[in-house]
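Presented below is the structure to which this report refers.
The complex appears here without one of its protein chains, the remainder shown in place.
Read from first to last, the chains carry the letters A and B; within each, the first residue is number 1.
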Amino acid sequence: MTEVPALTITEPSQATRRAQQGKGYWQRVWERLQRDKVTLAMAAILALLLVMVVFPAWFTVHDPYQASVLHRLKPVGYPGHWLGTDEVGRDLWSRMVYGGRLSLVAGVLPVFLAFLIGGFLGILAGYAGGLINTVIMRLVDVLYAFPSILLAIAITGILGSGLKNTILALTIAFVPPLVRISEAVTAQARHLDFVEAARASGAGIFRILYYHILNNVLGPILVYATSLISVGIILAAGLSFLGLGVTPPNPEWGLMLNNLRQALWVDPVVAALPGVMIFITSMCFNLLSDGLRQAMDVRL
Amino acid sequence: MTPLLVVDGLTKHFPLRSGLFKRSSAVVQAVDNVSFEVNAGETLGIVGESGCGKSTTARLLMHLVPADHGTIVFGGTPVGASSRRVLYRQMQMVFQDSYASLNPRLPVAMSIAFGPLVHGIAGPAARARAMDLLQAVGLDPALFASRYPHELSGGQRQRVNVARALALEPRLLILDEAVSALDKSIEAQVLNLLIDLKARFDLTYIFISHDLNVVRFISDRVMVMYLGKIVELGPVDRIYRHPKHPYTTALLSAVPSMDPRRRTVKAPLSGDPPNPINPPSGCRFRTRCPFAEPICQEVSPVLNMVEDGGAVACHMLMPGSGHTRA
Partner (left out) sequence: MWAYTVRRLLYAVPILLGVSMLVFALIHLAPGDVVDLLVPPEVPREIADSLRHRFALDQPLHIQYLAWLGRLLVGDLGISFFTNRPVSDELFGALGNTLVLAVPAALLGFGLGTLLGALAAFNRGTGLDKLFSATAITGVSLPHYWVGIVLVAVFAVVLNALPAQGMGPAGIPTSWEQIQHLILPVVTLSLIPMGVVSRLVRANVLEILSQEFVGALDAKGLLRRRVLYHVMKNAAPSTLALMGLQLGYLLAGSILIETVFNWPGSGGLMNLAIFRRDIPVLSATILVLATIFVAINILVDVLQALIDPRMRR
């Protein structure tokens, strides 16, 4: 055999070392998000919408509550009211911008609350198993006997309309699906070997949940919750459309749609306009949620 | 000298539920009345085919699964459900699936440091120990500490698992098919690492595997299991050279050999492995045993000491059992 020269092991350079540093999951998700043009565009649009909604005075001229008998149902392009006026003469554009505040709050806040409540209950049920799991999941099953809209109508129809009851109703409507998905992913994670290994280290339930369950489970739950936002916006506007949500004279997209229904015969374009806002907002959140899901689907 | 670990009468049955009210219709007798000892400093190998109860035994020892009956005594102290936390500083386990055993969202140093953190060791000290252990298992901490499991190869991950098990400074390490999923060359490296670590840290091993060659290489004593029971127990050389139980003999002759003289034409075992749900009455091996007789169906054989070391559970080796060959 010929002499094989001894291998020299050289110290890797600083750059190589940094390159070999582990990239965490969330870091990679963030990087993928940054490269996704569509999602970035959606985020930009929604950011703009947020600014418009928080500082409506910067974007509008008229008072959204200012009615004018003379200027009822003016069409799009009317001087001074670029999107026309509604059935009592209020500027449509102002009402749409100011209305965004209520529509967004009524759509997004319930999802956020349901995420907290449902996520907590679901993770608890998924990890604890046994009686706790049975009790929680059976209660959720009772709520699941109603289609979401029916549940929301039951609560607001019987208890009364208004923003608070809308948020309550939609939160209750969204808790069951979030509990289900949280329970499912947690129950799955619980049986993984590394969780068993964590238990074999003697860790208590809270440490295991914090270090091992949570960061593996929050991803799918978050993606699902964001996909519910668009549904929330549509449902919230739908409730107002039925007269069960935000009350007049407050501007809100669904309520405006309802009020303008009679105006359909006079000016169909103006009557349909508030729906456009619902559609655009819902679409942006949907695409954002899809982008998030794709970014999180990192094959490890 | 008292043994480090004494297991007596360990039993675990899993009920199967079906029917209208999910009544328990059948029972899987996974581990049935298993008793053995492990001495400090030795490596006890546990072999058997799939479904024989090796892994369940490991989980029972680690209290990851509650036992139906039986006692476990470690270092002279009986272990109960309440003293699990204390037990975990004495006894640890390395699992088979190197990838599933590590949290994909944690850097490996964190996975290793988790155990010490749980037991009250401060963050920086736990991390320092993790670094030392990475070094001990042959992984350069500067390169590997912040890596994630998916950035490591199978062998490297298994080294991390060993480091993680050693983080709590146990005296006994259970290795449940720890090298089975690795390529042969890597397997050899990890086995050698285990032998080094054993000497270095004064450890005791329970090595579970279905690979007879590996078990022979690393064990001092070997325990053979079949359908939830121990059939034979003894020093590794005695078992491999003079197996006494028909199952052990069949198992050993099933190992492919490079030596043409030792190759067999006929399959050593006949019949299908029986269902652990309805194990045969009496001796569980009788349905595949060439020497089975009526006594084997009626009476379950118990472990009996043999002259050249160890014990066997077979009527043929128990004088007065009623078997014609006894």
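The criterion applied here is as follows: contacts are C-beta pairs under 8 Å (C-beta built on N, C-alpha and C of every residue); 3 or more make two chains touch, one makes a residue touch a chain.
If you're wondering where the values come from, they're calculated on a predicted model, not measured in any experiment.
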item	value
Full-complex contact with the absent chain, from A:A237, A:L255 or A:L292	A:A237
Touch list for chain A against the chain that is not drawn	138-139, 141-143, 145-150, 153-155, 157-160, 230, 234, 237-238, 241-244, 257, 261, 264-265, 268-269, 271-272, 275, 278-279, 282-283, 286-287, 290
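In the analysis below, only the chains that are shown with their structure count from here on.
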item	value
Whole-Å separation of chain centres (CA-atom averages), chain A against chain B	49
Contact set on chain A toward chain B in their complex	12, 17, 20-26, 192-194, 196-204, 207, 211-212, 215-216, 300
Footprint of chain A on chain B - complex, ascending	62, 64, 84-85, 88-89, 92-93, 95, 97, 100-108, 111, 114-115, 117-119, 142-143, 146-151, 161, 164, 168
